[in-house]
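Left out: one protein chain. Kept in place: all the others.
Entry: subunit A
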Amino acid sequence: MEDGFAALSKIVSERESEIVAHWRQLLVTASGGTGRIKDAEVEKQCRDFLSAFAAGLGAGATVATDPAFDSARELLGGVSQSRANQGFTPTETATFVFSLKEPLFEQVRASYPDDTARVASLGWDMTQILDQLGLYTMEVYQRSREDVVRRQQDEIAELSTPVVKLWEGILALPLIGTLDSARTQVVMENLLQAIVDQSADLAIIDITGVPTVDTLVAQHLLKTIAAARLMGADCIVSGIRPQIAQTMVHLGVELDVVSKATLADALALAFQRTGRTVVRKAVAKG
């Protein structure tokens, strides 16, 4: 008897049009007619995948990782990736492969109308391989989603480095998130530029939003503080939480600047240093 996978390959290539027609219909129904992907595009994806699938099976592949399935996997990877980027759910994405089972099984049955044992064994082979390809689809989907998140993180990092003017000559730099080297460079340049532009005497670097202060972060802070000093501004570091302060002591890093628990305390000190006092006046009620 002919090997099951070779038989499947033959069925897929000989009955491609029937399979595609049925498969497409299932995909359209599954997407709830949202029309997020154009019909023509779906049809092309279906056809391309089927021919790569048939070729892989024909070349003797019996598991999804077989090199003979390289182009089938590549196609699925592309489908997965574009769906992940468009915000499709995992289910919607996996449906692409899984919904091929029904039309394919139907054609297997039609090919062997009188041989139930053959139909059952081919059905089993088909299910095995499509499940594996479905899992592969999910892996790619997952990786693509992670890439999307990473890109968003990069964008957030760019956005969240403003230098804020608190008062005449007093700047604040609220740092939020991870201080990797690329971002720190931007932060430092922004701060130095602002110090020059506004002839600032004091810069408050607030690290309340920095989750981890390791020696690399400390080194970036030290460099920033030294550069600010060269431009004529003193720094105050605020927002060092107690657990971070303790960790810094164990690491052995010293920032060698005045530090304050909160940004408010730092501002009070900045006022004091620049000869200002804050006075509270009675406020008329009503």
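Keep this in mind: a contact is a pair of C-beta atoms (placed from the backbone, for glycine too) under 8 Å apart; a residue touches a chain by one contact, two chains touch by 3 or more; residues count from 1.
Note that in this section contacts and distances are computed from a predicted model.
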Choices "FtsX-like permease family protein", "2-keto-gluconate dehydrogenase", "NADH-quinone oxidoreductase subunit H" or "Serine/threonine-protein kinase RsbT" - which one is the UniProt name of the chain not shown: "Serine/threonine-protein kinase RsbT"
Absent-chain contact - pick from A:Ala6, A:Val148 or A:Leu251: A:Leu251
Of A:Ser111, A:Gln142 or A:Gln219, the one touching the omitted chain in the full complex: A:Gln219
Positions on subunit A where the hidden chain makes contact: 150, 178, 180-181, 211-216, 218-219, 242-244, 246-247, 250-253
